[in-house]
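Only a single protein chain was left out; the remaining protein chains are all shown in position.
Entry: chain A
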Amino acid sequence: MAQTMGEDGRFGLDRRTKLLGPVRLDSGVQFAPVEFAYETYGELNADKSNAILICHALTGDQYVASTHPVTGKPGWWTRLVGEGKPVDPSRHCIICINVLGSCMGSSGPASFDPGTGQPYAMDFPVITIADMVRAQAILLDHLGIERLACVIGGSMGGMQALTWASLFPDRVQSAIVIASTARHSAQNIAFHEVGRQAIMADPNWQGGNYYGSVDQPDAGLAVARMAAHITYLSEAGLTEKFGRQLQDRETKTFGFDADFQVESYLRYQGLSFVERFDANSYLYITRAMDYYDLAEEHGGVLAKAFQGTRTRFCLVSFDSDWLYPTIESKRIVQALNAAGAAASFVELSSPFGHDAFLLDAPEMNRIVDGFLKAGGL
């Protein structure tokens, strides 16, 4: 999928650009300049009516449909995005941007502060989901894309899609929000806090100033990932995959090795994660998610976030997702109904928990495909 827009260097794989901004952050900080790392697939049509923005999740990145440069793994949503898939570069101009605060090339705590020439580390401003969206809007302006035919996201990507529709209703023709929520619950915040404390309790974290040090907060970040990973799966899924099976041994060792397969699996998830992710980014992005409550600035009335909207919405939840359970999607649907918005919603059945949206989900693909085509895409 190496399609680029002719000679236009703004479009194509693995793009980087630095824009003046500034992004007006919710904290009051004017953040500038802003670095963006992003990818585009497919051609923008003559009337620029086929642009689809894909928003990634907490630990996702811009490599939605191309090989990850660090892990060598295929793009994270190739089941949905690609030739012959519901989101198809032969018909759509697909854009995926590394979010503000992340670590794959867009401005984040690991990037260099032009003021000091050092990495920002904890001097990076605290950001919100709305800040990520406002930054994306600046990049889209740069790409000359005024209107998005659709914004699609799962999990934190769904939060961005909702925020896009709320902040820029005239720029968003339709939004697909999968396995997501309009606010972080106490339980969501609690799990994130465990992860953050694991990172900050690692002596190698060094108050966030570990860049350039041999000692990296890998142990803390790995534990954070392990805790979070459990929330992405379902109990039934874990039981089916691992049960109480032992890892490469016949009997228990009466020690603290990874006796159980599930322990070994989680350790592997933790260790492989630190290869590709920055601990400070993990702090900042989980904070942004915890601060997320779309209704908050509308007096607690979520419907007001969508008042008068003409955006078409499609929401999908999964019955085994206990991170952002169906009830959260239904709250959004209720608000959209109250706002008189055109909304569709379906709860799909899957044993895979929250992660279901990233896995084989033919019914999800069928719905996304049908919803996009019904919108003339």
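Rule of thumb we're sticking to: a contact is a pair of C-beta atoms (placed from the backbone, for glycine too) under 8 Å apart; a residue touches a chain by one contact, two chains touch by 3 or more; residues count from 1.
Here is the rule we go by: contacts and distances are computed from a predicted model.
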item: Complex member absent from the view - protein name from UniProt, among "PDGLE domain-containing protein", "ABC transporter permease", "ATPase dynein-related AAA domain-containing protein" or "Methionine biosynthesis protein MetW"; value: "Methionine biosynthesis protein MetW"
item: Contact residue for the chain not shown (choose from A:F273, A:Y324 or A:F345); value: A:F345
item: Where the unshown chain meets chain A, residue by residue; value: 312, 314, 330, 333-334, 337-338, 340, 342-349, 363, 366-367, 369-371, 373-375
